[in-house]
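With one protein chain withheld, the remaining protein chains of the complex are depicted in position.
Chains here go by letter, A, B and C, matching the order in which they are written, and residues are numbered from 1 within each.
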C-alpha cells in the first residue's frame, strides 16, 4: 500500500544522512545517493527535502529515478500531485519551442541549417549546453575547418554498379557507418531524448551509443530498439568503483556490442557558455544581498557534473573493465598516435578518436588530424582495430573523408542534438541529409576506399 | 491536313502508355519518350495530358520538340491557341528583366560586374540554377581563388612586335583560345539561348561547344554559325544506349570537330540552391494540407534531371563512342593526373579538366590545381593531347595562366551565362573584356608560352 | 609684337594638318605635336581649334606648353582673357579641397591616415587616378602585405652611438634613402605639383626623380631645387625615337645623376577606376542619343596616355640611350632576377624594382619578393649596382626591411601624392613620419645592415 505524505513531512528530511526528494508526485529516499549522482552531488543536495520535479523533468526521463534507486527507496506519494510544476515545464522558458512553431522539416537542407535553427528553438540552457565548448572554442572550430582542407581527387569511368555504403563493425553489418556521439542530457533537446535517438538510428540501419548520463534508463532505451538490435554503451568511470561495477553489471545484462570508455575528461573543462548561463540564472533569482555568493555558486553548478568522474584513470582500469565485463572495449578520447597504439597493446577492440567536440582541452588538434597522425605513424592498427571518430562531421563528404583515411565509422554530436529538437523525425531527416543521394556516396566510396 | 483537337481530348491521354502533351498550340504524342527526356522522366510525366507550354518555353527553343520527336509524333493543333500562357511567360516572375531596365552594357567593366548584375536581373530560378553549386560551394570558391594564388614573373625588354593570341586546336586556328563551358538551359538566361552563344563566339573568332541539353536543337544552333564554321559537341551518355546512338548519328551529320563526353556526374549532386528554389515554389503552390508531400516532390524535381545520365560509365563506353562516331573524343571532367593519363592511353584526342564548376563533388580540387598536377606527373601528355579547362577563369590574366601552365584553351560557364542576360551583345562584350587590351595580352603571352 | 586673335579664327584651325589651341589666353600652333604628346594623341586632338585651358590647368603647370613647343609656335593672344575658365578650375568639382577644410597636418600620424584623408579631399578624378590599379588590384595589395610578413629579429646591447641613416648613391650622400616614385600628373594632387615634391625632398636631404610626364617642365622643376642639387630623371621612350632624342638632349643639359628607363608598360593596363571615372563623366555630359558612342570614347580616353610609349622596347634601346646620353642608366620595372642580371650585363648602373604600384600586370609578385628573389639567385649584383625599389612602403620599418634585404633606396608613389594634397608642407610631414624617431631608425639600421 502506498503512503500519502505531506510536503511538510518531506521538508524535514533535508540532510545528507536523511534525504528525501519529490519527483513527479513520488517521494524518494535519496540518502547516500548524492555521491553516485552522475550529474554531481552538489546539484542534487540542493533539493533535499524539496520537490525537484521541474529540474528533473528537464534533464531526465520519468523512469530513470526508479531505475537508479530501485523500488525500495520509494517512500510514498505526495498528498497532492504537483501538476502545476509538471505542466509549467512544458511552457517554461527552459523548454524548446513546440514543433508547430518551427519551419517544416523538409525545408531544412543540411546540418548547418539545423544548427542555425537550434539557436532559435532550443531553450537558452540547452543551447548553452550543446553549443558551448571550452575557452575560446578553437578546437571546435578546427574540427570543422580541417575537413574542408582535405580535398578529394575524384576518379572517373571506374564503373559504379556495385557501390555500397554499408560497414561491418565487430562482425555486424550496418547500413551506414554513422552513429550518435554519446553526449549527456538528450532530453534538453526533446522530451523523447535517447528514445528518439535509438528509434531513428535503428530505422536508418545504424544504432545508438547509449551514454552513461542518459536521460532515460538504459533498459528503456534498449527497449526502444528492435528486438536483438545491436547497441554500444559509453562509460564514465565513477570515482567510486563499486558504482561503476554495479552499472556495468546491469549494462552487460543487455549485451552491448562494445563499451566505450571516456578517458579525456579527468576534470571538467572551463565551459564559459554554461557558466555564463548559470550565472545569469543565479543573478535573476538572487536577491541583491546574496548576489556575490550566488554568483560563485552558479559557476560551481556549471562544473559540478564532473564530480562523479574519476580523474586518475589509468590503463590498469581499462584492463579491469575488460576482464570484469568480457565485452570489447573502445577507448574514447584518443588524441594522439601513441595512445592509439597503447590502446591496441592493451587489448582494446577499438579506439574512438575525439577531443570531446572541443569540450576537453582547447587547442587540442582537430580529430581528423589525429586520424592522419595515426595513419602516418602506426597504420597497421587501423587494420587491427575498429576506429570511430567524432568532431566536425557535417557533410556526407566528411563521412567519406574519414572512411577513406581509415576510420570504421563516424559519430555526430551537436548536429544530431540540434536535429533532435524535432524528435525522431528530425533525427531521421538529419541522417538522410548525410547521404543525400545514396548512389553518389556509394560511388565515391568505392573510388577511394 | 492538321487535326483540330479539344483540350478535353488531350486530358484523357495522361498515362505512361498513352501520353499526349500540348506545346505552343501543338499536340504531341510523347508515349515512350519520358525515359529519354534529357531533363529527366519525372518532370515530363507531370504534364501528360496537359498543356506544358509555359515550362517548356522557359527552358527550350520552339523547334526543339519537333527535332526530338519527329513529325510523326505531331497529333494536331489545339482548338484554341494558348496565347495567354505564351505571353504570360514573358511577363512572369520567371523571366529575366528586359534590357531596357539594365545598366548600359558599356558601363560593365569585367565579369565580376556581370555576376553582380545577374543576381538582380535574372529570374530567381535562373539565378539559383546558374549560381548554385554543391554542398558548401567550396570547390567553386577554390576554382577562383587558386588563380589568384598563381603569380606572373613579367619579363621586360623582350620585344613585342610579333605577339599573337591565336590558338590552333585539332588543326583549326581560333583567334582566341576561349570557349563556352557547355552548360544546359541557356534559355533561362536569354530567349536566344545557344543561338546567341554561337553567334557571339563565332564573331570573336572562337566557336560554341553545343551541349546535349541545349535549349535549341543542334541543327538550329549550327545554322546560327557561319557556313562551315567548326564547333564542338558535349555529350551526356544516356542510360539507354540506343538514345545516345540516335543522338550521335544526327550530331555527326553536322561534323563536329570533337565530342566532349562528360564523365563527372554519374549521379546528380546535392544542389541546395536549386532545391531551395523548388521547395519555395512548391510551398507557394500547395495548399496547406499537401504541404509535406509537395515538399518532398520539390526536392525530387530538383534532382530529376540526372535520370537520363548513365551512372555506370566506363572506359569501354568511351572506346565505343570513338569507334561509333570516328570523331575525336575529349573526356570532360578530368580531376586527377591518373585519369588524364588513362584518357591518353585510351586514344582520346583531348581532355577537358573540370569539376563541373564545383557542381559535382564538393571539396574536389580547384581545376587549375589539376592542370598543375598533370604537368608535374605526366607533362608529356600535355604535348600529345588538346587540354581544355574550365572553372574560375574571370580575367585575361587567368586565361594566360592556364595557357602558360599547359592548357590549349579555357572555357567559361557562369560568367558567360550572366553576360548572356544581354543576349549576343552581352556575350560579345564579355569576350571583349577578357582581352581588354589585345596587345598586352599578346605581349605577356609570348613571354610565358 | 603680339597678335590679338579672335576665337572664331582659332576655331577654323581644327585639323591634324592645321591645329591651333588656346591655353590660358595664348594661342598655340600644335600642328604635328599630337603624336608626341606624352599624354596621348587622342585627348589633344579633341581640343584642336578650341580653348583647352581648363583641362590643361588640371594636369599641367602654366610653363609646360612653352617648354614643349618653343616660342616659335606661339601665334598670339586671344582677344579676351578666359578668366572664367581659369577661376572655374579652382572652384570646380575637379579641384581638391582647399587646405582650410582639411584637418591640421600635425594630427596626421602616418601614411595610412594621409590615404584615408586623400579619398575625401582629392577630386574624384585625382582619387581614381592615384588610387586605382589594374584588374583586381591584387598586386597592389600584395605589395603592402608582404612587408608585413617580413619580421625583424631585433638585437640588443650592441651600442647605438654611431647609428646613421644616410645613404651614398652613385657617389652622392643623401640624408635618407627615400625618394619619390616618379608618377605622372602631380598637379592633380596640388597646384604646385613637382615643384613641391622637389622642394620637400631636397629639404629632407633627398631629391626628386623627375618624371617624363611631369606637370611642369623639367627646367622649372630643377630650378626649384637648391643650386647644384642632384636629381634623377625617369624616361618613357616614345614610339618616335626623335622625340626621345630631343627630350634627352634637353634633360642632359641639366645633368641628371641617372636616367631611369621605364620598361614595364609596353601597353597601358586595364585601370578600371580610371575607366569608371571617365565613363561616369561621359555619361553626365552626353545627351542620351550619343550615349553609347560616348561610353566607348570614355574608355578610349582612359587608355590613350599609352600611345606615346614604345611597346617594342628591347635591350638594344637601352644601350642606345646609354651611349647617346653618357649618363648612368637604371632599368625601372624589374620584376624577376633574370632581368636584374641582364641589366647588370647590359652595363646599367642600377635597377629599379617595381611593378608600377600594381598598375602594370595584375598578380605580378610583390616587389619586395622580387628583391628577395634577386638576393637568393644573384646576390653579387646587389653589391655591383644601385637598387631602388617601390611598392608597398608605408612605415619606417618597411624602409629598413628593404635596405636590410639589399636595396640602396626606396621610392614612394601613392603615399607621397596623398601627402602632396597639402603641398610642400604635406610632403615634408610625410617624409618626417617615415623616420618618426631618427634614433630608433638609426639603431635598428646598424643592427641589420
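Observations, loosely collected:
Keep in mind that, in the parts below, a residue touches a chain if its C-beta (ideal position, glycine included) is under 8 Å from a C-beta of that chain, and two chains touch if they have at least 3 such contacts.
Here the structure is a predicted model, which means the values were calculated and not measured.
Just so you know, the chain we are not showing touches A, C across the whole complex.
When the whole complex is considered, the residue among A:74, A:257 or A:276 that touches the unshown chain is A:276.
Among C:72, C:153, C:173 or C:284, only C:153 touches the chain that is left out of the view. From the options A:135, A:175 or A:375, the residue with contact to the unseen chain in the full assembly is A:135.
Chain A meets the missing chain through residues 135-136, 138, 263-264, 266-270, 272, 275-276, 279, 283, 291-292, 295-296, 299, 303, 311-315, 317-318, 331, 333-336, 338-339, 342, 355, 360-365. Seen from chain C, the chain kept out of the figure touches residues 104, 106-107, 109-110, 148, 150-161, 395-397, 401, 436-437, 439-440, 443-444.
Here is the rule we use: only the chains that are shown with their structure count from here on.
Taking each chain's centre as the average of its CA atoms, chain B and chain C sit 47 Å apart.
Distance between chain A and chain C, defined via averaged C-alpha coordinates, is recorded as 67 Å.
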